[in-house]
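A single structure is presented below for examination.
Only one protein chain is missing; all other protein chains are in place.
Labels for the chains are A, B, C, D and E, by order of writing; each one numbers its residues from 1.
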Amino acid sequence: MVRILVINPNSTVEMTNNVKKVLDSCTPLDVELQYLSGPPNGPASIESVFDGILTASFVMRHFKQNPPQCDAFLVACYSDHPLVSALREAYKKPCLGIMQASIFAALSLGRKVAIVTTTKRYEPLLSAGVRAMGISDSVFAGVVSTGLTPLELESKPRTEVDALVQKSSRRAVQELGADVICLGCAGMAHMVEVVQQAVGPDVPVVEGAKAGVGMLTSLVQMSLFTSKVGAYQAIPF
Amino acid sequence: MVRILVINPNSTVEMTNNVKKVLDSCTPLDVELQYLSGPPNGPASIESVFDGILTASFVMRHFKQNPPQCDAFLVACYSDHPLVSALREAYKKPCLGIMQASIFAALSLGRKVAIVTTTKRYEPLLSAGVRAMGISDSVFAGVVSTGLTPLELESKPRTEVDALVQKSSRRAVQELGADVICLGCAGMAHMVEVVQQAVGPDVPVVEGAKAGVGMLTSLVQMSLFTSKVGAYQAIPF
Amino acid sequence: MVRILVINPNSTVEMTNNVKKVLDSCTPLDVELQYLSGPPNGPASIESVFDGILTASFVMRHFKQNPPQCDAFLVACYSDHPLVSALREAYKKPCLGIMQASIFAALSLGRKVAIVTTTKRYEPLLSAGVRAMGISDSVFAGVVSTGLTPLELESKPRTEVDALVQKSSRRAVQELGADVICLGCAGMAHMVEVVQQAVGPDVPVVEGAKAGVGMLTSLVQMSLFTSKVGAYQAIPF
Amino acid sequence: MVRILVINPNSTVEMTNNVKKVLDSCTPLDVELQYLSGPPNGPASIESVFDGILTASFVMRHFKQNPPQCDAFLVACYSDHPLVSALREAYKKPCLGIMQASIFAALSLGRKVAIVTTTKRYEPLLSAGVRAMGISDSVFAGVVSTGLTPLELESKPRTEVDALVQKSSRRAVQELGADVICLGCAGMAHMVEVVQQAVGPDVPVVEGAKAGVGMLTSLVQMSLFTSKVGAYQAIPF
Amino acid sequence: MVRILVINPNSTVEMTNNVKKVLDSCTPLDVELQYLSGPPNGPASIESVFDGILTASFVMRHFKQNPPQCDAFLVACYSDHPLVSALREAYKKPCLGIMQASIFAALSLGRKVAIVTTTKRYEPLLSAGVRAMGISDSVFAGVVSTGLTPLELESKPRTEVDALVQKSSRRAVQELGADVICLGCAGMAHMVEVVQQAVGPDVPVVEGAKAGVGMLTSLVQMSLFTSKVGAYQAIPF
Partner (left out) sequence: MVRILVINPNSTVEMTNNVKKVLDSCTPLDVELQYLSGPPNGPASIESVFDGILTASFVMRHFKQNPPQCDAFLVACYSDHPLVSALREAYKKPCLGIMQASIFAALSLGRKVAIVTTTKRYEPLLSAGVRAMGISDSVFAGVVSTGLTPLELESKPRTEVDALVQKSSRRAVQELGADVICLGCAGMAHMVEVVQQAVGPDVPVVEGAKAGVGMLTSLVQMSLFTSKVGAYQAIPF
């Protein structure tokens, strides 16, 4: 049995539940998923580097009190979230963010990956995040933002949200030349089919939480672990 | 049930069996592995671009006569083997080479990946292959060759082979600054522990066939498929 | 006398003749050109990586039976055709593809090179091919496709073809900022003037077959040869 | 008849004659070479960016008085010499430096090119020059300097010079992994065989002046010209 | 007291005075600025690489006769002007061009820098110049040209000039995604406010002459100097 702890670092439990609903529908038999949301006094959604720092420090403090009982971590925030590095330093268990997982899956399916995301500020942040993974622009088409905040994905009328996400997805294919789409927010986890309709049956649409569960399951089954000789050397924790 | 066809494009059935032995020990319950070797009149091992072309055309001709009954393809030759692109063009089923799979797994575990491989000529070929995946030198430490041909991995005395592979692995860590090692030949699939001993318990050692089975299983379970709008558009086949 | 074997790897003899007509009009005195087409049962045009593999293996098999009597090879398919690497491995004689030759000539004349080609799928394939040559985006403006297949260049009405190629060429200059145009298909070898009219007298238009004959002639006259110590080490052939 | 003006921008006529001797031995029948040295009061060799500026302005002033009667220019200084850009701006005739010509030839023969040059300062200057051509480190192995100044190539004892150049060439192959060597100074034009002996018969050794004559001849025969719509737009001259 | 020599390499004294007026309004107390224009017989503005060479050689010749009495040099031509390298070779005093200074300031304020400049030819030249600084496209959004020559910035009606520069600046933000604007010509030194109005109060507008004075002052106060062990080794001057 592989136990994966899915961490939604923000305080919006609905978002955690949204991811849970998506993952529960397809969790492999030998995998057990646990869920953790950020504390109630933390940010309701992660919309800046500062939110990332804050939620990372909250989660790490939580683990100091409550050591995690799992085999791997999945950080369910679509960003270059600093919690990923922090967990890799603190533990040897494999750890992925949903951004990283979605990019690896997407690069297995096409040659030009785009991310459809929320606010405009995420365009430079996610581009920098993908580049920090060592992925070059030769296979990365870029980021298209819908202009919706993460919370508006839930609060705005469904048809309006769907239309904006679909429009951005089509732009990614037609204007950026993308041949694979990554859903760039945990709050979009349930939107694979909505986007698939927009881009047609020949463009794969990758949801990062599912991709992360798959990849981490495989890493744990291979008994693999985070390297401890380079950037992720152990920290006193 | 996810059916993955593992293709060893060369004619050396021992190498296929070697991979099979490694994979059988850890195949997930819901995965069925099939195996295919290259035809007897093809190259016994793949040591050049020309061998890649030849074996790719053999395998594709075979599929024209014998349509594959599987959900995904794993090309078990550690190279930028042209069969990967050919299968992606001919089918919508996900397809990975063990080089690609190992790199994605390795990048989930560390920040500087090196490949330990066979002959010296594979140094430029694998470097170019990793670059063709869109992976930049910021996370790729390079390739170290042992000087052994793929067939010598089997024919030479075990202690000699082990010593050479261990020495190259240590060089990858100490001289190239790698924090993760990928085993750069299908014929090394059984050598994870040998290399682990050499580099110590803090450097993950990734075997590409296992990584490929894990990744393809996940892609199939997500109902994902090869993109058909960009480079891998369907071909009449 | 420098003998260059011009290889059109597909089976369309008209395309070979088209190239021949273009080259015969300007072959230097001390150069003798030989021509080889792909076998009749091979692909009529090369529209995928798979076509490349197939035609490369056909041509190599032909040479096994009929050793080439020449000083250099020119692969007259505008792509990162695997035959180029295969010939470099099998022989020490210089070998170029028309893509490589056209890019080197173009980079001698301007600072931002674009390729005008046939189908949309060639956009990612040629971009990757140019990048595989080690050419960075700082001097490569990109690829514009006309939407015509290689065979349609011949079968469609001349005025329609010309109009589409001219429109794409203008787009390359105006939208991509190119200052040199490469004709991205052997089937366009006769279209230098058509494109020149479209882009005006200040934008050089490079035809790869002619550029390749010139470059190979020079390499042979310098007694230069394919390196045999790196990626192109000799193969038993 | 193709008339190429070979410009040695420094004042050392012996260096011009050295290049002339090398080129005369192998000039194609339909090519006529003219020679121009820098003025006597200019630098005796080009050892800095400042020397490049000075000699470029001298040569351009000369042409203002004495319009060149040729079809193409070859700048016989192995550097990113500013005269190349200046001539491309002033004329439409093709223009190459021997650095550029040697790199294009070398990339036709191998996959990892190194330059063997004179003083240590040329290491960063030539690396930057190759990068300015748009050539990435994936195919460029780097620069090895002998420590000799251009003038010492002539003034020091032949055996000492040969030994130093041979040692640097071997280092380029063995330590940088180069599979092609470019001779990085016009004053080394006669040293192809010396270097060939050092690196063995499988490593091509490219001399830039010969490569430049070949490439320019081909460009002129194709009626190609410097682009006038981008960086090299015409200047009032 | 830090003495900075501001060099306008062209002969247009009005342009020097324009820069002077801008700098005088904000020179720190402990800084003394000196000014030098190019000689009357030199180019009135710098519109090509050739103009750069010519003006660099004029200025250097001037210094040979009249050794500069200053602590640092600022080359007030917005380009990769060769005088910057020449001065770094000839002296140990710090030297910056206004292009370099503006880019460093801009990268301190945002993550995507664009340059608004004069003629279209400067688009490739400045892109190459920024790349030669080692700045990658991840933080460089590109160059937008107004179509005005440097001299037309003065000679054309103020409202027309302002409108064109404002339009280009908005394009840089809206189309290239820039979050900082650099004024790409010494002749625009007085236009910070004009551009600020166009792009709004949240986009910083960097003027390179001021940025250069600030940066050089700081380098001198730290007793820093141009490196003499690499590319800028001392030349006999």
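Everything below uses one rule, namely that contacts are C-beta pairs under 8 Å (C-beta built on N, C-alpha and C of every residue); 3 or more make two chains touch, one makes a residue touch a chain.
These figures come from a predicted structure and were not determined experimentally.
*Asks:* Can you list the shown chains that the hidden chain touches?
*Replies:* Touched by the chain not displayed, across the whole complex: A, B, D, E.
*Asks:* Pick out which of E:13, E:107, E:151 or E:235 touches the chain that's been left out of the picture.
*Replies:* E:107
*Asks:* Give me the chain E residues in contact with the hidden chain, please.
*Replies:* 26, 28-30, 94, 96, 100, 104-105, 107-112, 133-136, 138-140, 173, 177-180, 200, 202-204, 206-207, 210-211, 213-215, 217-219, 221-222, 224-232
*Asks:* What residue numbers in chain B mark contact with the hidden partner chain?
*Replies:* 111-112, 137-138, 177, 179
*Asks:* Residue by residue, what part of chain D touches the chain that was omitted?
*Replies:* Counting only chain D, the missing chain is touched by 123-124, 127-128, 131, 137.
Note that only the chains that are shown with their structure count from here on.
*Asks:* If you apply the touch rule, which chains end up adjacent to both chain A and chain E?
*Replies:* Both-contact set = C.
*Asks:* On C-alpha atoms only, rotate chain B onto chain C and read off the angle in steps of 5 degrees.
*Replies:* About 180 degrees, rounded to the nearest 5.
*Asks:* For chain A versus chain D, what separation do you get between their C-alpha means, in angstrom?
*Replies:* 52
*Asks:* Check each residue of chain B and list the ones that touch at least two other chains.
*Replies:* 123-124, 128, 131, 230-231, in rising order.
*Asks:* Who touches whom among the chains?
*Replies:* A-B, A-C, A-E, B-C, B-D, C-D, C-E, D-E
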